[in-house]
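A protein chain is absent from this complex, but the other protein chains hold their places.
Now for chain A:
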Amino acid sequence: MTKSFDKTEWGLMVALPVLICLIFVLPAWVVNYVQVSLGTGLVALGVTIQMRAGLVSFGQGLFFCVGGYSAGLAGKFLGISDVFLLLVLGLVSGILISFVLGFLLRRYREIFFAMLSLAVSMILFGLLSSTEELGSTDGFNLPQATYFGWAPEGDTGKTMLYAVTCVVTVIWAIALNRILRSPLGYINEAIRENELRVEYLGTSARQAVHVTYVIAAAVSATGGVLWAMALGHVDPEMTNWTTSGQFVFVSILAGTGNIVAPLIGTFILEIVRVYAVEVSPNTWQMILGTLMLLTIVFLPKGLWSLMNTAKKKTGTVPAAEAVAGE
């Protein structure tokens, strides 16, 4: 019999209360970084699950932005401020747009997929930047979050939003971990290795890519809503290529070996960036670039590969887990 929860899922469930309690222990600025990291970490998760199929999305900012703007527009024009409703709206928007775009993108692989996803995200960037009603390049602010009619303010409001962010992130991480262990997860691994064989085993690679693309969009849009609610603001930079590049950066830095990796990787990147800016305000990008270079040279499968190396040394990686990359 298959166990109901694997180690990663147990780890996530144990980590959830710990993560929430951090707000009472850590300084506010660190908690802010954790919260923002969880939002963008979800987008990096979207990039990661596509990478498992060999697809590098240089336009994942599109769905990050779709999520954020869905929440923002609902707040601005419909007066909706309920976090759960905004999450649903962001999710549905992401799914609908990706479902339509998926019919085009599922036909492409490698650099063509990367460039096409980037092109689509830059179209949205252009549209939003030139729309004055939506604040043009400045964007606009979101309303204060409410919870089924309850509108906590001050520290209570911050704590609530942080807790919701943690819960939603963990739910998504567990769901995506399930997906990686499911037939779709294995089909994606196979597509990355040899798409011809996948077709000759009797399944549609394009269909699997399409489903994966929609799932990645859904999780990224959720991240966009949470990020926008945390900052209280959206702007077109969310879908700019530099933002999308950061998500790819995180996925490479963290590796695709485990669903937790991009979440940790995002936080590491945020912290490195903070200290890099402090140490070298004018050339902090060089520090990030060096980090990227070192990762690619010494850890081509990302930071998480250190865990796998340790597991292999102790001989604790069963075949199925090795395939799933756990």
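Simple rule for what comes next: contacts are C-beta pairs under 8 Å (C-beta built on N, C-alpha and C of every residue); 3 or more make two chains touch, one makes a residue touch a chain; residues count from 1.
The rule we apply is simple: contacts and distances are computed from a predicted model.
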Record-based protein name (UniProt) of the chain missing from this complex, from "ATP-binding cassette domain-containing protein", "Bidirectional hydrogenase complex protein HoxU", "tRNA threonylcarbamoyladenosine biosynthesis protein TsaB" or "2-oxoacid:acceptor oxidoreductase subunit alpha": "ATP-binding cassette domain-containing protein"
Options A:I179, A:V225 or A:A276, residue touching the unrepresented chain: A:I179
Per the touch definition above, residue among A:V198, A:V225, A:A261 or A:A276 touching the missing chain: A:V198
Option from A:L19, A:L91 or A:A190 whose C-beta touches the chain left out: A:A190
Contact footprint on chain A, counting only the chain that is left out: 1-2, 175, 178-179, 181-187, 189-190, 193-194, 196-204, 207-208, 211, 319-320, 322-324
